[in-house]
Every structure is written in C-alpha cells, then in structure tokens.
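Excluded from the complex is one protein chain; the other protein chains are retained at their positions.
Up next, subunit A:
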Amino acid sequence: MGRSFGDKDLILPNGGTPVGTSSPASSSSLLNRLQLDDDIDGETRDLFVTVDDPKKHVCTMETYITYRITTKSTRVEFDLPEYSVRRRYQDFDWLRNKLEESQPTHLIPPLPEKFVVKGVVDRFSEEFVETRRKALDKFLKRITDHPVLSFNEHFNVFLTAKDLNAYKKQGMALLTRVGESVKHVTGGYKLRTRPLEFAAIGEYLDMFALKLGTIDRIAQRIIKEEIEYLVELREYGPVYSTWSALEGELAEPLEGVSGCIGNCSTALEELTDDMTEDFLPVLREYILYSDSMKSVLKKRDQVQAEYEAKLEAVALRKEDRPKVPADVEKCQDRMECFNADLKADMERWQNNKRQDFRQLLMGMADKNIQYYEKCLTAWESIIPLLQEKQEAK
C-alpha cells in the first residue's frame, strides 16, 4: 500500500495519483515549510485558494448561501491556471467527509459548526455569513497547506468541477468499497499498550481542549460584561449632557465629558465586535480541531489493536513458526504508516497552533491597546478645553 494513501484504488477523474509526493510530510520538509512560512507566501506556494463573495440563493424549497471559491495553481494536476466555482456549506461538508474517508490516517481540519439552534442565530445575517466565510476560507487554506491533503483528488474536484453534484452521485457507488479498507475496527479489540508518545498526545489534547473551553467561556463572559458596561456608558454620557443644559459656564466642559464618554463607548463597541467576530471563531475552530485530532488518534489505536490481535492469534496458533503471515505484516505496515502520518500531522498542527495562537493573542492585545488609545485620545482632547477656560477666567 502506498505510504499514507488510502485512496489507491479510487478512480481518479483527473487521472493519476500524485506520485512522488508521498512523503513530503517528513520532518525535514516540514521544517522547510515552516521556515518558508515566514517568507513571502508567493515564492514557494503553488496553490492558492480563497473563499469570498457569499451569495444568498432563494429557491422554492430552500434558501442557502453559496461562496465563491477561487483557485490559482501551477500544479500539473490543474488543467487551467485559474478556477472559480461556487459552493455551499453542504459541499464543504461533503469534501470533509471524503477527505476523512480517503485519508484516514491524516488529521482533517474542522469545518465551522453545522448548525446552531434555529432562531437563535440568524443564518443569513451579514455577521454570521462573514464569520462562516472566514472559517471556510481557513478550512480550505489548511488543506491547501497540507502536503498530502492538498493533492487529494476530491479536493481537486471540489475546487474545479463545474457540476459537483454529478461527481457526488458518481462517487456514491465507490464509496462503500473505499470505506471497507478504512472501516473502523469496531469493538472487540483492546489495546495493550498505547505507545507513550501517543498516550502523551491524547493527554495533551484532553487538557488542551479543556483549557480552550475555559478560555472560550472567559472570552464570552468578558464580551458579556463589556456589553453590559457599554449599556451603562450609553446612559452615563447623556446624563452629562442633561446637566450641561442647566449650566452656563459649566455647560461646555460637561458637554465635553459627555462627548468623551460617547467616543469611548464607540471604541468599546468596536472592541467587543472584534472579539466576537475574530477571536471567538478561531478559538472554536481549535476546539473542533482538537476533536478531529482525537478521532484520528482513536482510529490509530484501533489499527494498532487490530494488529496486536492478529499478532496474538498467530502466536497462539503457530508458536514455532518464525515467519509472520503476510496479512499480519501488512497490518503492521499499516500501523506504522499511520503512526508516521499522525506524528507528522501532529507536529504540523502544533506549529500551526503556535502561530495561530500567537497571532490570535497578539491580535487580542492589539485590539485592547487600540481601544485604550482611542479612549486616551478622547480624554486628552478635553483637558486643554477645560484648562483654557479656567485660565481665561
């Protein structure tokens, strides 16, 4: 079986498996990629995908949003240098399922959550659509950046096919067969010992998800407090205006303070919006990401369990025969491939995570700095107004 490719026996509409790219996930190439990440993107990348221009479609049966996906590539797998297609959420969902089936040993990035309770969020509101667009864009970019997933032929079809539905139907027939080889080994087997490093990854993920969950709650709580603070500020400022109407000499200073509080309120609202639209979704993506990671880890454990069970069975039957049957060997092979893929993906994930969080948290700090700077400017601007009056008197 080709290294890390569970899709060997698929009929590829575009023709050909991406041979020669089977091990770009090795640690050395990963290192290269990382260094290059800091470079200007254009230099080394040969595949660019963006999601933009959401459009609402109203049909008799349903209403939905499609997003434009623009692909630019110099890769040979692409016939044209540029593609532009429209896809809806369920197409993304289909892609993700396909990737999970065809690349079971790899970590598939998460999609934004399918749906929230109806009525709670307006599915067609500008903010919601924009947040989702960003998340879908991130999803495709993560696949694009992946040395293996980006060559997946379903991905290729997703990016290029004029009529994705036709392809979907065609794929249905194959699905079951492909599924067989990667079907989770359900139940029965019990893992003897999970290798330390995977056990550690598992523990890490549990803890990581837990902490992110806490951060998510804290962030939501902060936003809630900020919104309530905003409500009070909105009442607080005008009181100074009311007061100023009573006064002569004090009217201007009081009006100044009122305006100042107004400016601070606006700055606070921007901060809250930024946190809601930029901070929370990234956090959520990583929570989902760690779930994907956990499910891959589980699959790995199952493969190992399968191997161990087979080995045991062999040992019981033929104690004296040194030769291990082919299917056991194949199974061992599969486990080792899995381990290698998983390790590489985990490493890549760790690096992405580090960069993403650095960016996310620095962004949070930046937004707060900007907020305080706006307030500072507002308050500083009224000081001379107050003092001048004082001296003039």
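We adopt the following convention: a residue touches a chain if its C-beta (ideal position, glycine included) is under 8 Å from a C-beta of that chain, and two chains touch if they have at least 3 such contacts; residues count from 1.
Basically, contacts and distances are computed from a predicted model.
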Protein name (UniProt record) of the chain left out of view, among "S-adenosyl-L-methionine-dependent methyltransferase", "Sorting nexin 4", "Release factor" or "Probable Ufm1-specific protease 2": "Sorting nexin 4"
Which residue of A:F92, A:F155, A:F208 or A:F338 touches the chain not shown here: A:F208
Residue among A:K55, A:R221 or A:K330 touching the omitted chain: A:R221
Hidden partner interface residues of subunit A, rising order: 204, 207-208, 211, 214-215, 218, 221-222, 225-226, 228-229, 232-233, 235-236, 239-240, 242-243, 246-247, 249-250, 253-254, 256-257, 260, 354, 357-358, 361-362, 365-366, 368-369, 371-373, 375-376, 379-380, 382-383, 386-387, 389-390
